[in-house]
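Working notes, beginning with the structure itself.
A protein chain is absent from this complex, but the other protein chains hold their places.
Chain lettering (A and B) follows the sequence in which the chains are written, and residue indices restart at 1 in each chain.
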Amino acid sequence: MQPRTSPEVGGMGHSMKRKEDPRFIRGKGNYVDDIVLPGMLWMDIVRSPFAHAKIKSINTEKALKVPGVLAVITGETLAKYNLHWMPTLMSDTQMVLPTEKVMYQAQEVAAVIATSRYAAADGVDAVEVDYDPLPVVVDPFKALEPNAPILRTDKKDKKDNRIFHWEAGDRAATDKAFAEADVTVKQALYIPRIHVASIETCGCIADFDRVNGKLTVYMTTQAPHAIRTVFALVAGHVGLSEERIRIVSPDIGGGFGGKVPVYPGYVIATAASVVIGKPVKWIEDRMENLQADSFARDYHITAELAARKDGTITALRMKTLADHGYTDAAANPSKFPAGLFSICTGSYDVSKAFVEVDGVYTNKPPGGVAYRCSFRVTEAIHAIERITDVLAQELKMDPAELRMKNFIPKEKFPYKSALGWEYDSGDYEPALRLAMDKIGYAALRKEQAEKRARGELMGIGISSFTEILGAGPSKHFDILGIKMFDSCELRIHPTGKAIARFGTKSQGQGHETTYAQIIAEELGIPASVVQVEEGDTDTAPYGLGTYASRSTPTAGAAGAMAARKIREKAKKIAAYLLEVSEDDLVWEPGKFSVKGAPSRSKTI
Amino acid sequence: MIPASFDYHAPGTLPEALALLSKYGDDAKVLSGGQSLLPLLKLRLGQTGHLIDIGRIPGLEYIREEGGLLRIGGRTRESALEGSEVIRSRYPILHDTAKVIADPLVRNMATLGGNLAHGDPGNDHPATMLALGAQVVATGPKGERVIPIEQFFLGLFRTALRPDEVLTEIRIPVPPARSGGAYLKLERKVGDYATAAAAAQVTLGSGGAIERVGLALTNVGPTPVKAVDAEKFLVGKKPDAATLGEAAQRAAKAASPSADRRGSVEYKREMARVLATRALKLAVERAGGR
Partner (left out) sequence: MAMHDIQVTVNGAPYDAQVESRLLLVHLLRDQLRLTGTHIGCDTTHCGACTVLLDGQPVKSCTVLAVQANGRQISTVEGLEKEGKLHPLQEGFWEKHGLQCGYCTPGMLMTTCALLEKNKNPSEADIREAISGNLCRCTGYNNIVKAVQFAAERLRKEA
């Protein structure tokens, strides 16, 4: 397929050097820790060595004597403003700073405010906390046993450690299909807790301007507008109203989902700035990042398939235990506490399916972010692909053949899966065949057999994934009630150049180039002169940020739609200037010309 | 990430450095490359009142063979060891070792003396020096003291170096003809400490039997492990597969690894055995054996 625009315009299909790179290759990126504000103070955090413990006392006397230390903030301090607890993105609650007990190792216990980074670190060392250790629950299965200690004692009437039970599909029909099947297979899968570990850790500078009552927070966040709204909800009662909050997400050194949650550090720094009236910077170090920030995965999945002797899959059943840590601070749409796990029928035509997920509390850091994927789809696709391989082994069938036997056939699209997802189009078999050809699959199997005869093991892995991304349509997708749309605001300057602002936030994805190319495609304005901006809630239109592979389908599409609106407007103007009706105009990228008289034209 | 406060001194001569060490005693640490010490201080796992930086003292970085010894200055950088033609061609075990310490950037600062003096059983040079039968030269206010390497490592982070001494030189006997050595390290990723590692240095007699052998293991005990029993077993024997295998078994028995994220006790012991077998085999090959 040939690009429709010229290389100078650089619309879709053209490869171009990224527009954001000039600053990064010169070391002139603007990451949060690069920013310095006049009078800025530093914050560092005291963290619990225990996974579960009562706090008997916090002694700040020595810390306050450390040169440069100005204040030590504890849960008691925040409790005065009812800021010691805050909502999570899943409508659970989490501690900003504890007043009674800690519930995970490395949990924030107190914060030191000082005049320098080094003094703050010394202050942290000097805070003395007396803990009374409590029994620790780190096994999610044990957490559900009848006599397990109840972790969320803050929730009155909570009698267990279960967070949610979620299910999709038809349990009865699926159970019946399993009972009647020729063959069934079952496999327990554990996808361990992993850590996103972007090279830049999290941090912020909270700057409360007392005169104007305005809060500005420079923050490593993938979703600045959502954060602004959450801040307004959390701190509205102390006078921080949404129109007076500005979140600025500058350059971000990798997000991967880990920069979506609202970490206690951000809130404590904000409280400190409000109380002290000076900017407060907090940058976590790597140990804190690895120990306390939001994890991904931690799913214990039991996957089952029912099939006929010939390999036709008749049913899928999956039961999952989701270990969420001490609170549900996942970043999922509210209708989907287990994210989009129900995509686990994958690429296959499975007529009966049932999936259930139980979320459970444990003494671990909270979370559940979409690490390098859409919400929980890696877990889902791993499970279906793995159990498909298990079925192939059971039937002594080639795993590629088994897949092709069960792919949703082309004729069945649009296809409604047994778990409720509509797949609009697809032609899977040729795709797998092409991959097999390119890798020389038959030859690899032959090689494998020869090696096995000699006692040498060689593995050949196949994975076919169909996953759901681009959250998302408002019918299904919201974060804390805010629908997961996204926006573009596009303005054309008098000299024909443009500025486009979006509600997403790149952390390396290259939006400054990609979005410019989308607009260039629609308008014929060179991508090189389409300025793209994101991240400042004072100027960018509302959006839900960048994670879970959502940006191009939502904000990118918004960009295309905005550009088309501009093109419609331009058409009116061109018709007027050319003294013809709009129907007499022909569009090619960058130009309207008169039908039949192409020399009469107006460029965009 | 931020060390606690300390005072810093940059003496220009060795006597000045020694005077400072005597003055501050236990409250002072020598700063050589700093690639083991500074990370420790940054995490506040250790503390000191005074850092005595020996980096400004001339004459502590050299690699030269003289008088039947390879003499290496205590402040010689790992990258210098790695790049040295003498070491690459005549002391391959040492080249192997330098190459697997941390990563290339760390090796530009890290020093041989520091690697030994730190007393961390996870460091790589100790096992190699044990295999080579090296000597450590400790310079103190009363002059030089030569410490055989077998007497140098006393315990976890404890060596025979006194608080008022600087490790100024390492001496390795120039190996006779028909000698070869190898250092093999199993690590989870570049820059990691060894899950297990084995250092083997072998000299073959004219008949092809093992005349002299040094075999030692890294990170499978509180100190580097010299496989004495395995060494005794090997002397006088032909280095065939069964013999080397038996020696490696004995070496593994001498290990006392701790279970951690790198593996269980059984796994580490087994890896020590496998690496010892391979290191011996490679050392023999390099010695001109089969």
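One rule holds for everything that comes next: a contact is a pair of C-beta atoms (placed from the backbone, for glycine too) under 8 Å apart; a residue touches a chain by one contact, two chains touch by 3 or more.
Here the structure is a predicted model, which means the values were calculated and not measured.
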Omitted-chain contact residue, chosen from A:T74, A:N161 or A:S198: A:S198
Identified contact with the non-displayed chain, of B:L14, B:L38 or B:I147: B:L38
Identified contact with the non-displayed chain, of A:I252, A:I381 or A:A548: A:I252
Contacts of subunit A with the absent chain, listed as residue ranges: 17-18, 20-29, 31, 33-34, 36, 117-118, 197-201, 251-254, 256, 285-287, 507-510
Where the unshown chain meets subunit B, residue by residue: 1-8, 10, 31, 34-35, 38-39, 41-43, 51, 53, 55, 79, 102-106, 108-109, 190-191
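FYI, only the chains that are shown with their structure count from here on.
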Distance between the centres, which are taken as Cα means, of subunit B and subunit A, whole angstrom: 46
In the complex with subunit B, residue positions of subunit A that touch it: 117-118, 121-122, 125, 285-287
Touch list for subunit B against partner subunit A, complex: 1-2, 4-5, 43-44
